[in-house]
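A single protein chain has been removed from this complex, and every other one stays in its place.
Order of writing sets the labels: A and B. Residues in every chain begin at 1.
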Amino acid sequence: MDLAAVIVVETVYAVASLILISAGLAIVFGMMKVINLAHGEFMMMGGYATITAVNLGINIYIAMLVIAPIVVGLIGLLVERLVIRHLYGRLVDTMLATWGLSLFFVGIVTMIFGNTTTGISTPIPGISIGDYQINGYNFFIVIISILLVLLIYFVLKGTRLGLIARGTMQRSDMAAALGYSPDRIYMATFFVGSALSGLAGAVLAPLVGLVPSSGGAYIAKAFITVISGGPSVIAGLISSGGFFGVVNQFFTFAISPVVGEVALLVSAVILLRLLPQGVTGRFLKGKL
Amino acid sequence: MREITLQRFAIALVIAGIVMTLLPLMVGTYTLTLLLVYGMLAMSLGLIWGFGGILCFGQAAFFGLGAYAYAIAAINFGESTVPMIIAVLVPAAFAAVLGGMMFYGRLGDVYLGVITLVVTLIFFKFMNSTAGPEYVIGTARLGGFNGIPGYQTLNVPGLPEQYIYGDSLYYVTFIALFVVYWLVNWVLQSPFGRVAVAIRENEQRASLMGYDIRARKTVLFAVGGAIAGLAGAFYANWAEIVTPGLFSLGQSAEIIIWCIVGGLGTRLGPILGAAGLAYLKFKLGQQMLIDNAVITGIILVLFVLFLPKGLVPAIEKIWRLSVGRKRGRRPARSRRGRAASHG
Partner (left out) sequence: MAETVLETVNLTMRFGGVTACDNVDFSLKARELRCLIGPNGAGKTTFFKCLTGLLTPTEGQVIMRGEETTNWDTHVIASEGVGIKTQVPNVLDGVSVQENIWLAARRFCSSADASRKTEEVIDRLSLSTIATSEVGRLAHGERQRVELGIVAAGDPWLVLLDEPAAGMTSDDVEQMIEIIHDMTKTAAVIIVEHDMQFIRSVATEVTVFHQGRILMEDHVDTVMSDPTVRNVYLGKKA
């Protein structure tokens, strides 16, 4: 019984963290049809921003939830102005350029912080379920993910900004026709997407030993979650995050964590073969 | 398309001979061998991407697979000739299966990218987790993150005691690269190669002409896998150890960078790009001021932004302008695969 509870908690956590690490990429992809392969490095920098801020004596929650998103958002803004905006409509070129950026950021962070593992301790103590110990921080991540999804939903559904955003997602020329500059919409989108990547990296930082190359661990998962999710941001994130999270945890508990990871990747290949347009390209069409 | 004539081949042979003898005077053969291996690896992607329009984010998978196949076979057979063949056939067969699955599924560019990238990651994760004694193929232990050391390296066919190493390995690798280069030239000049270019240019038109693009792309992908596998086998002979790092995303990224910098859709570009950048990296590795990744990253970004066709076409253009020859083939636009707007 205790084990079952642990498995449930771990699975919910796996799904939540997949959604968390993919949200920034999903927004940028959904709105701009841009795949940002430096997404993992944006997360890594969010982690470093948090650790630096904490070391400077700032409250950890403020560091994670405010400072990291702003810092990474601004970096994203710079990247958008300098590189991405010259490549709109050239999907493959953007992927290549952002791959270059990811290498660049790894190098820069290595030069600044050194190639050593840093980290901060989790601010929430562990919880026992029977004989099992669960990291209390996992609950925090689940809550953050839920809040994040709700936030994206209400912004897209309820605000004027969201309306423009949804219009742009459907047809990029619509925004221009309505008198909004697509250039500025894209700029804002990339800022928000980067900030969310920074937030995700910051929130996950206490759980991992951070090294400059940490981003590599996230990008593949985020990439396949977003692509498998398909065109709809929220429905796509929840469905593919849910699917991969469950697959991953099932094989983790049944066999081993490595098999869990491999199973996730294999299931992604099979899923894309069966549903080349992603889950929401086939089902849940037209949802947010 | 210029014909391969005996004369052209003879000239190339002479030039290659001179280059082969002169290079060791400037750079050590140990480093040179690695540069040649990378050149061959770049050529494999240059072929399928530059001439077939297939952007593979996981060419390192075939490279690693070739290296591992060689190491495992060499331990089991105790000589190198059959393992070299296996190291070509295994990645080729794997590429054929993977390619068939993707192309018959009509996956767009982005999805192709994801799948090839994910497959590379699967190899990376799997190989890293094979430290236990239960992971054995024949008498070869996979060894997890420590990799496989201590296998039989290249020997004269039929004489397992006669090792080919050091300078000799350099010459053998050079000749192998030359042969593969001419084979690739020959393929590109054949109807198969010309149809591949047609498919790169316009898939729908190619199929309206009556060509089965799925089958042709699969075959081309397998040829690319075979060449990458051969490069992997030479790498295994050079390094004398194979590790899961061969399957890393960084390795895949580098192959792509070599092709872009050298020039897509050219035959020599990827090879020169690989050798040049790998040498630059080697030189940079000797200084501590700037991290290597920073420079590689900046190079990739700058090339995508300002010189997306790469160096070789740019130099060719300058050459043509300065010589004043007006006529000539202009490299095609939008070689880099069309954006999958339907995705």
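In this section, a contact is a pair of C-beta atoms (placed from the backbone, for glycine too) under 8 Å apart; a residue touches a chain by one contact, two chains touch by 3 or more.
None of these values were measured; they are calculated from a predicted model.
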Answer for the absent chain's shown contacts is B
Of the candidates B:L154, B:V180 or B:I213, the residue in contact with the absent chain is B:I213
Thinking of the whole complex, not just what is shown, which of B:V195, B:A222, B:L246 or B:L300 touches the missing chain? B:V195
Residues of chain B touching the missing chain are 1, 191, 194-195, 197-198, 200-202, 204-213, 329-335
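As a working rule, only the chains that are shown with their structure count from here on.
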I'd like the Å distance between the centres of chain A and chain B, where a centre is the mean of that chain's Cα atoms. 32
Given the complex, residues on chain B that touch chain A span 55, 101-102, 105-111, 113-115, 117-119, 121-122, 125-126, 128-129, 249-250, 253, 256-257, 260, 290-301, 304-305, 308, 336-337, 339-341, 343
Seen from chain A, its contact residues with chain B in the complex are 33, 35, 83, 86-87, 89-93, 95-97, 99-108, 110-111, 216, 220, 223-224, 227, 256, 258, 261-262, 265-266, 268-269, 272-273, 276-277
